[in-house]
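Removed: one protein chain of the complex. Kept in place: all other protein chains.
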Amino acid sequence: MSEEPDLHFDTEGIKKKFMFLNRKAPYGTVYALEILEMVLISAAFEQHACITFVDDGVYQIVKGHDTKALNMKNFSPMYGVIEMEKEDADGDEDEDMVWRIIVEKESMEARGLTADNFSIDVEVLSSAELADVIEDMDVVLGG
Amino acid sequence: MLHMMNKSPFERNSLDSMIRLSKKGSPVLLLEDGVYAATKGTTVADQVTAMVGDHAVYVLGPDLQARAIGEDRLLDGVTVVDYGGFVDLVVEHGTTQSWL
Partner (left out) sequence: MAYEVNGQTIEHDEEGYITDITQWVPELAGIIAKEEEVDLTDEHWEVIKFLREYYDEYQIAPAIRVLVKAVKKKLGPERGSNKYLYELFPYGPAKQACKIAGLPKPTGCI
């Protein structure tokens, strides 16, 4: 455990389009946190990334989570890191890296939510628009 | 992009989400409890029949047999594949998305 293996991944020059598709509500199952950790780790590999929230996944980014009484970690603030990574990707002129944070309009509206309910800035796309984005991906990961 | 669904359409919304978010023309594979979606006479039969119009829809044979679903009970236009056919689909389409 304490021994650090000497691993070297040469990912330079390899750039793929990854989508992280969030479909589950937070706290009830472990999907949301697992996908979030996957996104944060993948940021180090400088790939294109679409972080997408559909179905109950839209509940992950609703403002105002308070898990103190549940005695669980409130991982809501961690989505702020994704927002920061996106700003980084947007601002880096040398790189052609693209990060997008997408919410499906139909899922959002079905749950009585608007973009104002979210703790981070998102792009709201219709199902048809999102289907096009999904089709364009090299890798889709999610649950 | 190959879309795969392995959950019963009567248990959760995976079928609805897959139909909404899969682009017309991309193939669909139903497996495990997802195979129930391909049967006749259900409340989702109309939805799946419409899906057959927009997508090539495959269903995994071993999962049908295990659940005592004869091919005569499948909706028209659904194609049964074995494990070899499953592998061919994945190889042919490269990218997959599983609707859990």
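Going by the order they are written in, the chains are A and B; count residues from 1 in each one.
Simple rule for what comes next: a contact is a pair of C-beta atoms (placed from the backbone, for glycine too) under 8 Å apart; a residue touches a chain by one contact, two chains touch by 3 or more.
All of these numbers come straight from a predicted model, not from anything done at the bench.
*Asks:* Under the definition given at the start, what are the shown partners of the omitted chain?
*Replies:* A
*Asks:* Thinking of the whole complex, not just what is shown, which of A:Thr29, A:Asn74 or A:Ser126 touches the missing chain?
*Replies:* For the chain that is not drawn, the touching residue is A:Asn74.
*Asks:* If the missing chain were put back, which residues of subunit A would it touch?
*Replies:* Subunit A touches the chain not shown through residues 4, 37, 40-41, 43-44, 73-78, 80-81.
We take it that only the chains that are shown with their structure count from here on.
*Asks:* Cα centroid separation between subunit A and subunit B, in whole Å?
*Replies:* 27
*Asks:* For subunit B, which residues count as touching subunit A in their complex?
*Replies:* 1, 13, 17, 20-23, 26, 95-98, 100
*Asks:* Along subunit A, where are the residues that touch subunit B in the complex?
*Replies:* 21, 23, 54-55, 104, 106, 127, 130-132, 134-135, 137-140, 142-143
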